[in-house]
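Okay, structure first, notes after.
A protein chain is absent from this complex, but the other protein chains hold their places.
Chain IDs A and B follow the sequence of writing; residue 1 opens each chain.
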Amino acid sequence: MSLALQTFSTVKDANAALQVSGTLYLGGGTLVIRAANEGDVSVSNLIRVTEPSLSAISVSNGKARLGASVTMAAIARQPELAPLAPAARAVGGPAIRNMATVGGNLFAPAPYGDFAVALLALDASVATEDGETPMEAFLAGRDAGRAIVTAVEFSLPRAESFRFLKVSRVKPKGISVLSIAALLQRTADGTVTSARIALGCMADRPMRAKAAEKALLGHKLTAEEIAPALSAASDGIAPITDPIASAWYRGQVLPVHLGRLLLS
Amino acid sequence: MELRKDYFADVRKDGLNEIGQPRPRLDSPGHVTGQTAYFADRNFPGLLHLKMVRSPHHHARIRSIDTSEAEKHPGVVRVLTAKDVPHNVYTILILIQIGPEDETVLADGKVRWKGEAVVAVLAETERAAQEAAARVKVDYEVLPAVFDMDEALKPGAPIVNEYHGRNYYLYDSGECRKVRFGDVETGFGEADHILEQSYQSSPIEHAPTETTGCVVAPEGNDRFTCYTNTQAMFFTLDNTSIILQMPGSKLHFVGGTVGGGFGGKVDVIVEPIAILAAKLTGRPVSFIYSREEEMQISSPRAAEKVVIKDGVMKDGRIVARKVTGYTDAGAYSRHSPYGAQKGAAHYPGPYTIPNVWIDTYCVYTNRTPSSAMRGFGVTIGDFALEVQMDKLARLIGMDPLEFRFINAYRDGDMKAHRQPTEGAALIECMQEAARAANWPVAEKYMTMSSYRKGA
Partner (left out) sequence: MAKVPVQFTLNGSEKAEFIESGTTLLHALRDKIGDTSPKGGCHQGTCGACSVIIDGELKLCCLTLAETCNGADIRTTAGLAQGGVLHPLQRAFLDAFATQCGFCTPGMIMAAKVLLDRTPNPSREDVVEALSGNICRCTGYEPIIQAVLLAARANSQNAA
């Protein structure tokens, strides 16, 4: 069997075609074509959808909706999405950002998928024709899912409440040692009233640092007061080992980088 | 940058007129216009693609190979195993009488490292070749493997390579390359301080931007043109001639344009099997490593271990140096017996030491065979030697650069290999380095000279 591409004008028709075994949805190609190039012969059919809504960005009433085919480059240059620009720009080089899509990033195995880490911290919901699924549940079930993701939706954070950090060994950018996204609500005196922290490379997919989130509540972002959260950051992590770093190394440096992000 | 022509002006004949002058590179116009022809830029009608079935085990006996399903796969033209290779067991350096032949083109009965080539599949498309490769069935009996040089040298360790029969290369000098100069034990006895340290390095992959590969086209008359990015054209041609039992006149190699090599393309790996495939199918053949193959399969720089024992006097003189070097060849020799020998020739570094003992071993393990990379046998040794020099200087409370001035070799000094030193210039380099870095060095060292001893 050779590789073949089918193009559909509607998500509905494409979803039906996706049920055939050996079929994958083609987004920007940075995961699927890469696998085919390296000799993954498990996939023989690729499908894509040209429906314009998949490439749409809409922002209204503090909510952002990104079509699944929206690229990292499109997010980075959209002024209304400025708080997310650092996370979008953290993905690949310029050419990859012109290709890699929001939808694809949701499926990227660690060490990839930095943008999905940001979406997890933002508690985004993931839309398919079957409805909307919270990001955390979507990630947990993503391997079994057979429905095309059409969009992600989330409340746009105020710039000062959202922080993102990607750590690479290559400058100016490379593959993740780890990535961290944090959504923090604070009172006027700086006390944390709510926290959502998401980690990349600390499992095979983005995960939340729930113990660290809890440990931040009621505290200010000072070196002394965040110490318990940093100790708790490693709770439940199972970092990946790859040519970039070992699981041990990733685990060791996580509290260091989380500390830097919280104090930045 | 400043060009100083006054150094050694009286012992030089040239005017250094070219040095420091910008001259356009001859190959750049082709590079910037995209017209430079790399091997993979050649395309031929009817080109076949070769994909290799590789060992998933570090060490295993092959009980059986079943290629029947792969041969029936649509698009497959031919499947090659060890029995198709006329002279399957080879070693690159046999050309300069460094044997025994110890490596198989395609595995025969055994695999000795994870990634070793077992079966070659030729198909009309890359995809068909990949699919057919997945249908080759190899039945392995996994054997104990050894990954560490110390473990490999222990009695009772699994034997990696039966062609050697022991886990180290046997030189004409014995189990290692040896240098003996003066009497190190007497030197250690006289020394104020002894420092023994061990240094280790991991394998390093060259990661050239262009992966290893070749494209072969039959010319008719049983002659073959091989477009290749080898860094060792005639080595490859001669070894191919041996492996395929074909006269060299039947082999036409075209190369010289290499998309990054750094020593990683000096082995003879892709050309013999691709030429054999072209011969047996009568069609042009392309064999190009994927990026994963380049990173996992191509030879890296060898892992090394260097143990240095030094005797040093309070006044800064090193009076004895004993170096034991270990080069991890992986499962096969390739260039590593030569790499280990280069280490022996390089120690004790650019220093004049009256008592020297050097042993360097080439060790076999079940790791990816290592080979050449920029200064192999020397680069890791220099890392070890210079870290050791800093430690010695610290030990006796001396400035590390002044410590090197005291021990630097100078013209006329007898080296441990019994070659008198000529054209050393180390003193002068260190003086310029001290000036450039504003590193304070006592005046007596700044007036030293490499070729007027004691000045």
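We take it that a contact is a pair of C-beta atoms (placed from the backbone, for glycine too) under 8 Å apart; a residue touches a chain by one contact, two chains touch by 3 or more.
Predicted model only: the values in this text are computed from it and were never measured.
Participant: Using the touch definition up top, pick the residue from A:15, A:30 or A:105 that touches the left-out chain.
Facilitator: A:30
Participant: Specify the residue from the set B:178, B:291 or B:394 that touches the hidden chain.
Facilitator: Within the whole complex, the residue contacting the unshown chain is B:291.
Participant: Which residue among B:28, B:68, B:419 or B:447 touches the omitted chain?
Facilitator: B:28
Participant: So which of A:14, A:46 or A:262 would be touching the chain we can't see?
Facilitator: Considering all chains, including the one not shown, the answer is A:46.
Participant: Sort through A:20, A:56 or A:95 and give me the one touching the missing partner chain.
Facilitator: Of the candidates A:20, A:56 or A:95, A:95 is in touch with the missing chain.
Participant: In the complete complex, which positions of chain B touch the hidden chain?
Facilitator: Here the touching residues of chain B are 22, 24-25, 27-38, 40-41, 43, 125, 127, 206-211, 258-262, 290-291.
Participant: Identify the residues of chain A touching the omitted chain, counting contacts across the whole complex.
Facilitator: Here the touching residues of chain A are 2-5, 26, 28-30, 33-34, 36-38, 46, 48, 73, 92-96, 98-99, 172-173.
Just so it is clear, only the chains that are shown with their structure count from here on.
Participant: Indicate the whole-number Å distance between the mean C-alpha point of chain A and the mean C-alpha point of chain B.
Facilitator: 42
Participant: Quick one: which bits of chain A touch chain B in the complex? Just the residue numbers, please.
Facilitator: Residues 1-3, 36-39, 41, 243 of chain A touch chain B in their complex.
Participant: List the residues on chain B that touch chain A in their complex, please.
Facilitator: For this pair, the touching residues of chain B are 51, 125, 127-128, 130-131, 133-134, 290-292, 295.
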